[in-house]
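In this view, the complex is presented without one of its protein chains, the others remaining in place.
Up next, chain A:
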Amino acid sequence: GIIERVETPMEKEIARLRQADFEFSDIFYFCRKGFEAIVEDEVTQRFSSEELVSWNLLTRTNVNFHYVSVRLSLLWGLGVLVRYCLLLPLRFTLASIGIMSVIVGTTVLGQLPNSRVKSYLSELIHLTCCRILVRALSGTIHFHNKENRPQKGGICVANHTSPIDAIILTSDNCYAMVGGDPWAPQGERDTHPPDRAWGGVGCGVQRCNFHSGDADFVERLQLDLRAALFALCFHRLREHVADKSKLPILIFPEGTCINNTSVMMFKKGSFEIGGTIYPVAMKYDPQFGDAFWNSSKHSMVSYLLRIMTSWAIVCNVWYMPPMVREEGEDAVQFANRVRSAIAHQGGLTELPWDGGLKRAKVKETFKEEQQKNYSKMLVRNGSIG
């Protein structure tokens, strides 16, 4: 953060400000909070890259870039040379090899008749090619607790930072992926195509739409086409999950890229399907390269270029023990439980905010909380009645 925040609760602060029961001073507290929010707010800063404590010789991560010393500039110059003239061509070649292998491999495999050998080979090719691609994107991945790797017939949920997440996870295990960004609100999908560009090929349903918030749910259901699609999608996913021979589904419940310092609200849709949930926590080490994709700032191509010219993308992936929805727990509570577990494992903070705030506004219900608290306080202090 850039400003010092005093975290005393509202009641204490207002009580301190008020001397001789003077309500004129109450406005101070809200005024200051307002200004703090204007200078820096909790949510917007999650949608910009994490700030580093010590510079890693990448100009892009040093927003306060200014001249320090000749030595440092030389070092930086050398770094640029290494990154653009050595690492980039190397990685580009690797990426081409990887993509070529995928194309060739799947074509060849397509010719073979269905058999156990075929599925074994297909998994092998899949994993190998993904690993090559990960290396091409300068990824160094550490997988922890491999015994908890998602099994067939389950749903894998993970926190979301970049489009690379999916590739990283598939380099260790095979998943069936739900295409595109399923949780985008109706209007948004058309105005922000880059975010949806990397949709995977998966269980045959191109776009499913789950959305938390009952009002949105009802709104959607009212549209006939949508309702049919929803039912179909839900049913298909349910079927997929129930079939133990099918690959586990990979879902990112936050619905959008967050900058990997926190975990935002999980959309409850994926938690309603049922079945076993395999949570996965992913934490990128920002020291060697910034994996966060700010889709409003960079296009996909420029993002990939940045990735390939960073030092490395270092990621720790923790597989966590499977979770199931307990008796008397509804989808939202279950989602929050999974979210806490992921945040705890990855060392991320939990925010009660919706990832959708990247593009939309705060819900009315949240707004009223603060005001309710203040008036409750007034009642308690006997100022009323």
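The rule is simple: contacts are C-beta pairs under 8 Å (C-beta built on N, C-alpha and C of every residue); 3 or more make two chains touch, one makes a residue touch a chain; residues count from 1.
Keep this in mind: contacts and distances are computed from a predicted model.
Undergrad: Assign the chain not included in the display its UniProt protein name, restricting the answer to "Propionyl-CoA carboxylase alpha chain, mitochondrial", "Calcineurin B homologous protein 3", "Superoxide dismutase" or "ER membrane protein complex subunit 1".
TA: Cross-referencing UniProt, the chain left out corresponds to "Calcineurin B homologous protein 3".
Undergrad: For the chain that's not shown, point to the residue among A:33, A:238 or A:306 touching it.
TA: A:33
Undergrad: For chain A, which residues reach the chain that was dropped from this view?
TA: Touching the missing chain: residues 1-4, 17, 19, 22-28, 30-44, 51-55, 62-64, 66, 68, 72, 353, 357, 361-362, 366-372, 374-376, 378-379, 383-385.
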